[in-house]
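Of the protein chains in this complex, one is absent; all others appear in place.
We call the chains A, B and C, going by the order they appear; numbering starts again at 1 in every chain.
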Amino acid sequence: MSQLIDTRALEAALHTFADERDWHRFHTPRSLILALTGEVGELAEIFQWKTDEQAAAVMTTPEAEHVRQEIADVLLYLMRLAMVLEIDVDQAVRNKIAMNAIKYPPAR
Amino acid sequence: MSQLIDTRALEAALHTFADERDWHRFHTPRSLILALTGEVGELAEIFQWKTDEQAAAVMTTPEAEHVRQEIADVLLYLMRLAMVLEIDVDQAVRNKIAMNAIKYPPAR
Amino acid sequence: MSQLIDTRALEAALHTFADERDWHRFHTPRSLILALTGEVGELAEIFQWKTDEQAAAVMTTPEAEHVRQEIADVLLYLMRLAMVLEIDVDQAVRNKIAMNAIKYPPAR
Partner (left out) sequence: MSQLIDTRALEAALHTFADERDWHRFHTPRSLILALTGEVGELAEIFQWKTDEQAAAVMTTPEAEHVRQEIADVLLYLMRLAMVLEIDVDQAVRNKIAMNAIKYPPAR
């Protein structure tokens, strides 16, 4: 399988961002997982009292920008975690999809 | 800011994967956030009883592959969520980094 | 094992609280788990950038009240979830401790 996701520019930007603020010392794996948990929690809060219909239509409401920001926050902390653990996310994702394809054969 | 992350091939692969298994009907926003919560939970479990030193060294241990798989799982569900909400993750990430740069000016 | 936790007065208070606000219709299992995820996320945020030493001393700081409130929020949503699922939490807790005692025999 060829490359599925290219995160090189994002990783470079996040490295510079942390560097300029002297944040590398805070970005330990356990701290980044707690931060990830916090952001997933904020995403969950947006949807907690919505019906499935309201949830499906959220991007047509004034909450759309909030949803975009929380999705971005989850992705940013996940990438920082992958970076400090030196994980190649493209490789990890390709391996996992290949495993899933064996575990769940196509229905048709 | 130019493009930071390219997810087009991954989104195409995930769309085909869901399509071939008739999974689109399960991938509602609320279900995907619960799935994301489940995967972040599995990631947290790997690190819960580790010291910061043990956590920093996890990729040199036999648990490395497990960590890679859980990082991939979080990313895959996050991308599916972005896809069903029709969010441009590159745009969302660039906006969020620009906001963070204003909120947290460089220390030096 | 005799009773370990008595939640009857709390359950009655939460039932009345939801009743007076016409909130029962919102308190579905999936919504309550999303709400629980949100509150665990808020708890995680308090501790995300702390060292273990800072975390251990948090109750001696001005953040103590915030921690107490988030612990309460997690407990309140967990109890509402148990209530809508008609789970006897005392029984559930006693069974789980008995299972854990078999799974993890005392070291000494």
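Just so it is clear, a residue touches a chain if its C-beta (ideal position, glycine included) is under 8 Å from a C-beta of that chain, and two chains touch if they have at least 3 such contacts.
Worth saying up front: this structure is predicted, and the values here are computed from it rather than measured.
The set of subunit A residues touching the chain not shown comprises 30, 33-34, 37, 52. Considering the complete assembly, subunit B touches the hidden chain via residues 26, 31, 34-35, 37-42, 44-45, 47-49. Although one chain is not shown, part of subunit C still touches it, namely residues 1-7, 9-10, 13-14, 17, 20-22, 28-30, 33, 36-37, 40, 43-44, 47, 50, 52, 55-56, 58-59, 67-69, 71-76, 78, 81-82, 84-87, 89, 91-93, 95-97, 99-101, 104, 106-108.
Throughout what follows, only the chains that are shown with their structure count from here on.
Taken over every residue number at the interface, the positions common to subunit A and subunit B amount to over half, indicating a same-residue contact.
The angle needed to superpose subunit B on subunit C by their Cα atoms is 180 degrees, rounded to the nearest 5.
A straight line joining the Cα centres of subunit B and subunit C is 27 Å long. Averaged C-alpha coordinates give centres for subunit A and subunit B that are 3 Å from one another.
The set of subunit B residues that touch two or more partner chains comprises 30, 33, 37, 52.
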